Structure formats: C-alpha cells, structure tokens
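A protein chain is absent from this complex, but the other protein chains hold their places.
Let's turn to subunit A:
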C-alpha cells in the first residue's frame, strides 16, 4: 500500500533495455526479459543493489554477515538514519533541509551541557524545545515567507554553527558521571538484547511511515510536494504543511542528538559537520525524488543502511577510512543513474 505513489509512469516504465533499438520486429524472449528487468530495477532497484552489495561483501569477509557486525552497523547508522527520516519528509514535501548537520551539533552540545546543570530530564525537554524552535525558523522562512529552501537551510547551517559556538564559548562539553546517569540508556542501553539506538530508529521509522502512508496529513505532504499549486487549489494550506515538515525534521534531529550525546557522553562543537550530506545521500539512495512528491520512509531506511554497510564493508576489507567517501559518491551516482535509466529504458537521455 505504501508505495502506490512510487509507481513508475506507464509510458516510461515499460521501455525496453538500453540495447533494444533498431530491430523492431521479433523482439521475442530477450526483449521481454530486458523489459521485465528494467521494470524490476525501476521499482525495486535500490533493494536489488542492496542485496548485491551484501552478497559481494560477505564473499570477501566472513565477519561481514555476523550478527555482531550487523548490529554494530545498524547501531552506528541509527543517528544518521533518524535524521534521514525527518529529511525525507521535508524532501517529499518539495523542499530541502541542509541545516540538520549543524542543528545536530547544537542539540548535542545543548543536551550534554545541560545534563550536569539541570539534570537529564529537564535537559532533554529543553533540547527538544530549542531544536523545534530552529525547525520553526526554517519552516517560517520556507513555508510562510516562501523563500527558497536551499538558501534558507544553507544559511541556517552556518547560523546554527555560530549559535553553537556562542553557546559553548568554543569549549567542548562532556558529562562527568557517565556510569551513574540513566541518560546513558539512549546510546548504550539494550532492550531485549537489541541496542536502544536501533529500537529508537525502528520506532521513529514506523511512526513516520504510518504518518506518511496512512494519514491525511501525509497525503497532504505528498500533494504539496508533487504540485504545490494544485495542492492550494485543493484547499490544502500549503504554508502549514511545509512548516510542519520542518518541525518533524527538527524533532528527528533532537532525537538523534539525544542518542548521540548519550552514546558519546560528550560533544564537540562541530560533531554534526558533514552529516547533512550523509543524510541527504541516504535519502537519495532510497530513491526519494528531490523534486518532491514521491519517495517513502522505508526506502530511506534502506538507503541509510546501504551507506552504512558499504562503509563498514570497506573497512572490513582493509581499505583506509577515507576511501569510503569516494566509494559513497560512486554508489550514489550509480544509484541515481540506474534509477533514471530504468525509468526511461536507456542509459542516456534521448533528448540530448
């Protein structure tokens, strides 16, 4: 049910494979085989790629598919994953959010710093509220003032980084009594042998999936992203919808910050730097169109996991840490390209 909106337009999905030009008569088996392969790739290309990666890495490393390693990858993907869920909502609504990285720095510094000053419970409440305020600024500027979301959130990325440094005075923060505080459960705890970050990631994913796929509110987000004018003509209050998507995004950042702060029990001022690109990479790998109006929550989950497993697999194969940045880029380009190619049935656009 959830992916009904992701259906490929019939006039493109059925295009035959890249090399089918020229001979029109007697396409036969090979032809229809290519067709159905293209169709499969168009619908589930990202899953196919995911499985291929898992197989490839597990052939070269026996540790790769061990339960221990899988848990460790999912757990370390959880922070980016939770943020990617919120950003997916913004992107489906037709906008971008590049401010999530520095917003994560701000919220993590805030929750860690306040932990020792006012106690874990109040620290969490204040952090969530403060982060929502930042999201509200994005939401007002993009939703109500109708400014370009790329510019607004790029500016916020820089402004929030400044805000963080002003708050902390440039010093890193940490929690003194790391073993005795209940705050450690979010990053270090287990529920029924499952690491809590994974549980939180799963709960957020399920909640947002249900919101997007089954509620009127979710439907309005898809409509607003798909065609803002038609949404307005349908009586949808577009500015409210966009505003709400930025609040959701900020909320996921606050949750990620709590997990991160609890896991590290301290924070640098720039801890979230570069996260916005990783988050966006996961969303794009999941196949959510940056034009808005399409995509699903669970595909972003897969996208983030693919990134996590690729980075982990490269480490296990003995590559240097920084190689993963290059490979990640290649994977994203391939994913986007395959997706488009499957939709139009050729590798290159016919309209040159």
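Just so it is clear, a contact is a pair of C-beta atoms (placed from the backbone, for glycine too) under 8 Å apart; a residue touches a chain by one contact, two chains touch by 3 or more; residues count from 1.
As a working rule, contacts and distances are computed from a predicted model.
I want to check something: the complex is missing a chain, and I'd like its UniProt protein name from "Electron transfer flavoprotein subunit alpha/FixB family protein", "Phosphoribosylformylglycinamidine synthase subunit PurS", "Fe-S cluster assembly ATPase SufC" or "Ribose ABC transporter ATP-binding protein".
"Ribose ABC transporter ATP-binding protein"
Of the listed residues A:78, A:128 or A:231, which contacts the missing chain in the full complex?
Once the missing chain is taken into account, the touching residue is A:231.
Which listed residue, A:86, A:101, A:143 or A:293, touches the chain dropped from view?
Missing-chain contact among the listed residues: A:293.
Which parts of subunit A are in contact with the chain that was left out?
Touching the missing chain: residues 1, 4-5, 7, 9-11, 13-14, 20-22, 24-25, 27, 39, 210, 214-216, 219-220, 222-223, 226-227, 229-237, 293-294, 350-352.
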